[in-house]
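Excluded from the complex is one protein chain; the other protein chains are retained at their positions.
Every chain is named by a letter (A and B) in the order it is written, and numbering of its residues begins at 1.
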Amino acid sequence: MSTPHPRAVILGGNRIQFARSNKQYAKASNLDMLTSALDGLIARFGLAGERLGEVAGGAVLKHSKDFNLTREAVLGSALAPTTPAFDLGQACATGLESVVSLTQKINAGQMESGIAAGVDSASDAPIVVGDSMREILLELSRAKTLPQRAKIASQIRPSYLTPQAPSTGEPRTGLSMGEHQAITTAAWQISREAQDELALASHHNLARAWDDGFFDDLSTPYLGVTRDTNLRPDSTPESLAKLDPVFGRKLRAPATMTAGNSTPLTDGASTVLLGSEEWAAEHGFTPLAKVIDAEAAAVDFVDGAEGLLMAPAYAVPRLLARNGLTFADFDVFEIHEAFAATVLCHLAAWESEEFCREKLGLDAPLGPINRSKLNPLGSSLAAGHPFAATGGRIIATTAKHLRLTGKKRSLVSICAAGGQGLTAIVEAA
Amino acid sequence: MKDTYLDLVNGPFKQVAKTLGLPRPVRLQRFDSTPEHYLSAPVLVLGTSPGAQRIADRLLDNGFEVRRHPGSGESLRAVIAVFDDAGVPGDLSATALEIGASLRTLLPCARVITVSPAPRPEDQDPAPAAAAQAVTGLTRSLAHEMRIGGTANGILLDGVDVDAASVTAALWFLLSGKSAYVSGQFLTVSSAAGEEIGAREFLATGGSGPLAGRTAVVTGAARGIGAAIARTLARDGAGIVGVDMPQAGQALAGVMNEVGGRTLQLDITADSAAERIAEAAGSEVDILVHNAGITRDRLLANMDASRWDSVLAVNLESQARINAALGERNLFARGSQVVALASTSGIAGNRGQTNYAASKAGVIGLTAASAREFAQRSGTINAVAPGFIETDMTAKMPALTRQVARRLASLQQGGLPVDVAEAIAFLASAPARGINGSTLRVCGQNMVGA
Partner (left out) sequence: MKMLPLYAKAVLKALPLGTAKTGPMPSRTIMRSVPIEAASYAGFTNVVGAGLGNIVHPGYLHVLAFPLSMQLLSDPEVPLPMMGMVHIHNRIDVHGPVRVGDVVDLHVRLDGPYQHKSGTTLDILVEGKVDGVVKMVETTTYLAKGRTLPEAKPRAGIEREEFTAPTPTAVWHLDPIIGTRYARASGDYNPIHLSGLAARGFGFPRVIAHGMYSASRALAAVDTRLEDYRWDVTFAKPVLLPSTVGFAITEGRRHEAAKFAVFDLRKGRPHVLSEVSELR
């Protein structure tokens, strides 16, 4: 264990309902959404006017003006303006990293309370012109005469005007995340049916959780959105089977990844309230769970040695080994569904003797995961995936789930751009 | 909703309205504007009984200027007429006429308060019963005759004397701006329960306010009257747990962050509502305000089951179920006080609101019938019936109807959400524990409302 007696406990969470990009939150900025999610959390716990230890948060798609995004959100929120904040970033693991980071600070006795946050808007993404257009604009600014300008401007092609949102393309490979995953999917021979089945389970589980009111004290509506808009409770195997593949169409293997088994671009924000046990008791808050330990990993995906999103496959065995645990010790597996295939590749890898021996250096495979323990309240395929907000969604969800069901331990795994992954063990408090 | 007419007759059209004899509502003096106003001008205490003297003494002790005889010509803040020993109707005459003689010297937004035995004809001899009932008629009619924002209300002594703590608290409430929109109404004090409170303490706020140290659960707190209740209870020192539908979460969070309260996103008709409320309140419920309500108006001929059932479920059945569940599981704290929202529609009826009026009349019945059980825990349950209150709901009325509805009240204007909230804050306070099972109308003496 990393800490003999972790003091930090998860007390609750709040997120705004996630919405598909360019829909209900199209006009909302990261700052707007993060502030709203913070205010909902503050109101749930009656923290208006309080000074907390620190608020940590971040966004993957960030405007340059948002260099101090989280602090700005604190200033706009009901928290005491004397609450400090910092921004951090680990791509899609940003939300979880903010939880881990504040947990460690509380465990270290450095502070007593904090809010871990994450937000992303794929709608209000910072727009950058492509290199070519930038070149032309720079040249135009240097040109002195009208004919010169006209000549330079004549180089502009319509395609140059397409704004480059820093979306899911990997800078070093130019491949989108979906194309990267498609290569891994093909390598692990994950079938279309298996992916659709996982997506379906995600939608059904999330829909049930909403119907049960599970998220009533984990979410606060924003701009009139009362449920995650990507959620399709009425999805069927047939409706999913009708969708055309969108990734991996240029590969030799049949393309299997569709809009139905991949996460859409999503807008949203999430927050998690953390505090020391003492602080929680003083405030009369019931601890839900604790982050016991965390492990990050990264893979060299650049020349194709490993799949872009496979890092958690390496982080988990290290995390388990350090804590002397096996899959059998876990009641819940919260594996972020960047794509259905990402989850399935991980399951396949952990079941593969060859992979576990050669890549992980293990004597035996980690083994299978009981599907009924996997993402029991749905995950990103249904909820959507506002990159930095996903970690907070998962941590709050699984913490409450442990508390509610009396289950003991949850494994959280989030893959991230850049070949990274962050995993954590959450135990009931 | 802004009352433009009220603004105009208190501004550029003051003279025109006067000349034409149009209704001239005044801006009511509420708690916010003049917290200690009522200590600054004399109060006339009428009546010859020992009870009258004890009330006069108590006012003096609390820093009021007190007069015992009419006719000095001074401007008066209030007249308190004590009829506690009226044995026959003939006993009322002298004091009643003295009230009349002093009316012309009342300041704007003045108060007339009668104190008299509660009519209990079934338990009383005919003559005292007649006298007691007569005072109510006097008070109600006088309320209609009050001018420039003045009100007339009564305190009814039901088996208690004027020294009961809640009689004093009721006096402070009725004298203060907190009762600005209460007129023609009666507060029945039925037990000596309740904590003594001084006039200044009654007006204190925050940590020294009358609700300091207590936690209040307010349903339907996201907007309108519920938000005003949350703000007012918080002003008086209570910690707030605001409850509303998950869909109203954003507005609810805004109100709770404003008052430093906590949110509970909950459908109050859910089976687990009582437990969730108790959990959010921190194990036991102390103050509970059943404010959440909906309207689904239709003439009964056009009423469908969903309209009828949903209104009854939210407005009445949820209250009954939550009260029962909390009671059965001992989740009400000792001394807990519940205030339920009824409506004048539930008293006078309202075309198109059979479902709503049924639910609200039901609340009145539920409240009265639950009083004994609450008393066993040293607590209370009361209802407040708002009349025409300027909210989003009444803003949807047709403009002319709205104007008429406003002027029909003796105070010739609609009430504000805070007026309802003030009555609730009072009935939820420890000094008011002698008032139980009653329904207080906050209607400006009007029967139109929602």
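By definition in this document, contacts are C-beta pairs under 8 Å (C-beta built on N, C-alpha and C of every residue); 3 or more make two chains touch, one makes a residue touch a chain.
Source: prediction; values computed, not measured.
Chemist: Could you tell me which displayed chains border the chain that was left out of the figure?
Modeler: Per the touch rule above, the missing chain touches A.
Chemist: Taking the entire complex into account, which one of A:Lys27, A:Lys65, A:Arg172 or A:Arg371 touches the absent chain?
Modeler: Answering carefully, the residue with contact to the hidden chain is A:Arg172.
Chemist: Using the touch definition up top, pick the residue from A:Leu34, A:Ala48, A:Ala93 or A:Ile136 that touches the left-out chain.
Modeler: Hidden-chain contact among the options goes to A:Ile136.
Chemist: Which residue from A:Ala108, A:Ala281 or A:Val302 sits in contact with the chain not drawn here?
Modeler: The missing chain is touched by A:Val302.
Chemist: In the complete complex, which positions of subunit A touch the hidden chain?
Modeler: Within subunit A, the residues that touch the unshown chain are 130-132, 135-136, 155, 157, 159-160, 172-175, 179, 183, 250-252, 300, 302-305.
One rule holds for everything that comes next: only the chains that are shown with their structure count from here on.
Chemist: Would you mind pulling out the distance in Å between where the CA atoms of subunit A average out and where those of subunit B do?
Modeler: Inter-chain centre distance comes to 51 Å.
Chemist: Which residues of subunit B touch subunit A in the complex?
Modeler: Against subunit A, subunit B makes touches at 239, 242, 246-250, 252-254, 256-267, 270, 282.
Chemist: Provide the residue numbers of subunit A that touch subunit B in the complex, in ascending order.
Modeler: Against subunit B, subunit A makes touches at 36, 39-40, 42-46, 48-49, 78, 213, 215-217, 219-223, 226, 284.
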